[in-house]
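A short worksheet on the structure shown next.
Excluded from the complex is one protein chain; the other protein chains are retained at their positions.
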Amino acid sequence: MTVLTLRDLRITYHTTGGGVPAVRGVDLEVAKGEVLGLAGESGCGKSTIAGAILRLLPASTKVEGQILLDGEDILAMSPGKLRAVRWAGASIVLQGAMHALNPVQKVGEQIAEAIVVHGQATEREARVRVGALLEQVGLPTRRIDDYPHELSGGQKQRVMIAMALSCNPSLVIADEPTTALDVMVQAQVLRLMKELQRDLGLSMVFITHDLSVLVEVSDRLAIMYAGRIIEEGPANQVFHDPKHPYTTALAAAFPEIGDARFRHKPSGLGGDPPDPQQIPSGCSFHPRCPVAFEDCTTIDPSLFDAGEGRRAACLLVKGSPVVSAEERA
Amino acid sequence: MAVATPEPQVQPKARSARSIAWTRRRRALAHHWHTYRKSRSGMIGLIVLVLFASVALLAPLLVDPIQLSVVHAPGLAYQPPGPEHWLGTDNFGRDVLSLMIYGSRISLLVGLTATIGTMLIGAAVGIASGYYGGRIDTVLNGVTNFFLVLPWIVLAIVLASILGRSVVNIILVITITSWAGTTRLVRAQVLTVKERPYVERAKALGAGDWHMVTRHILPNVFPVIFANTVLTVALAILAETTLSLLGLGDPNAVSWGGIIEEAFNAASLTAGYWWWLIPPGIAIVMVTLSFTMCGYALDEILDPKLRER
Partner (left out) sequence: MGSQRYLLRKVLHAVLTLFFVLAFNFYLFRVMPGDPYTLLARSERLSRDQINQQIDALGLNDPMVVQFVNYLRDTLTGELGISVQNGFPVTTLIGERIWPTTLLVGLSTLLSTVFGLLIGIRGAWRRGSTFDTSSLYGSLVLYSMPEGWMGMLFLLLFAGIWGIFPAGGRQSAQQLTGLAHFADIANHLFLPCLTLTLGYIGEYAIIMRSSLLEVKNEEFVQTARAKGVRDRDVRWHHAVPNAILPTLTLVFYSFGFVLGGAIIVERVFSYEGLGSLTYTAIGQLDYPVLEGVFLLSSAAVILFNLFADIMYGYLDPRIREA
């Protein structure tokens, strides 16, 4: 059963300098109980997708394609239905350590607000629920009357998680939930999220630029570059046996501690991601690709089959028409 | 096959850090100007100001100073606008349009000079206070906050009464009542800049105070000061008007506020001399509004958060 389906999603921001195509045709599916990791550098479009799922992008943004949540098209919903689906259908965990919590409102009230707004309980009942949620994320119940500034970064992140779970959503989108945290706290929060996902059978989209984090929590991985998905497949396989040169570079940039392979070949990738308004011809990655060849500048590869449940958008992938032609030659 | 002799390679001259920095600044300036031009209100404000400034500078050429003389007044008193006097005449028979043209000089002069004074003192105290910190900051900040608390107009009244009525004194009074506002702004900005990594690095490298202030603090505080300056001129012109309307203006200098004051005293309201009373006010509004719009346009350039997404 599929919880989330993205079909040919195209998102263009409207700015004074013209349209900025942040997402250029993305197809994704998240099955029930599955964790999909979405990785890529800043500006690749992953956070845009996160915002698009609940239609939180600025009003001037053009969103085309289909976003199906539990089978219903988000983009076609009326405002009233949309508000009902927000949080109860899918919720977002943002970087709580930053300003994702209202500074002048108690955290308990903020969590309860979601419950009450969706008519799931009265204010008094909601408060009880909030206490239970706080315990679930490992916070003492007395924190319910605290203000955000009284909590540490890690605690605020736990509050965000509790808030995201408050209306029992079908899907939880985690947008860089651990990026702003210290490494030790990061590990704790990740462990918590893994446990909750397992215990509650949550479906999750986990967005981050840190591949090593994703490998731990995700069942499947999708790598984004310049607004498109360029590789997709089971998490472990994608990480340890990447088919796209970009994935290789990304995986190499975040070594796993203790893995001898990484200790001996640390590597980075030169250059910057392309300006969305000036995407290179052919394969958008070719200017930075260490193994690019002539065809890469003219042919824009789509996602080719690269094995069991795996796809990659690279001309070098076995089974792509170009390679087959070469092999034939 | 003839092979062309290659031209001897000319090595580019090594440039000092100073000249690189200035090239960068010039380029940034060109970029800022380009951004500024996109702001419609900013451009309108700028054009209006250029017009008024031109009139003020060219005043002696446009109007014979003798027109201002009470004794040699060209027309009959209290004349409504007509072909000879486009804005009518005042109680002495002087041409109101000529008075307005000359009035622009004093109004703009007071506004600009008082602002320069305010910015100089405000920047000096603000930078000293923010940069040195510690006891110097406590003292200077205390003085600044004290001046911020004093109601400016009452202080201005008292000072003007004691010092006497002259253009110089008006400029002085406005400066004394305005510097604290600028200081607060500058100090806050200096404190922000002080925390930045390159400042700490310069200090670790052993940079002296003078070097720090002139090469690091000042260039980064300057944009904020500049935008604030433009807004301050608007306030200074309004302040001059207010003081004139309290009878504290220079009786010998014609300023727009002064014209309004004289018109009011001659019972223009009841007698209906609207041509004498209204134009100076409109001029003040136009100039003040223009400075304000320019100031906001500059603010937007400096603080990207304010710009439209």
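The first chain written gets the first letter, and so on, giving A and B; residue counts start at 1 in each chain.
Keep in mind that, in the parts below, a contact is a pair of C-beta atoms (placed from the backbone, for glycine too) under 8 Å apart; a residue touches a chain by one contact, two chains touch by 3 or more.
Source: prediction; values computed, not measured.
A.B. asks: Determine which one of B:87, B:253 or B:277 touches the chain that has been left out.
C.D. replies: Missing-chain contact among the listed residues: B:277.
A.B. asks: Among B:238, B:253 or B:298, exactly one should touch the missing chain; which is it?
C.D. replies: B:238
A.B. asks: Touching the left-out chain: which of A:22, A:49 or A:101?
C.D. replies: The single option touching the absent chain is A:101.
A.B. asks: For subunit A, enumerate the residues touching the unshown chain of the complex.
C.D. replies: Residues of subunit A in contact with the hidden chain: 54, 56, 83-88, 91-92, 94-95, 98-105, 113-114, 117-118, 147, 149-150, 163.
A.B. asks: For subunit B, which residues reach the chain that was dropped from this view?
C.D. replies: Against the left-out chain, subunit B lists 145-146, 148-155, 157-159, 161-162, 234, 238, 241-242, 245-248, 257, 260, 264, 269-270, 272, 274, 277-278, 280-281, 284-285, 288-289, 292-293, 305-306, 308.
FYI, only the chains that are shown with their structure count from here on.
A.B. asks: Just curious, how far off is subunit B from subunit A if you go by their C-alpha centres, in Å?
C.D. replies: 51
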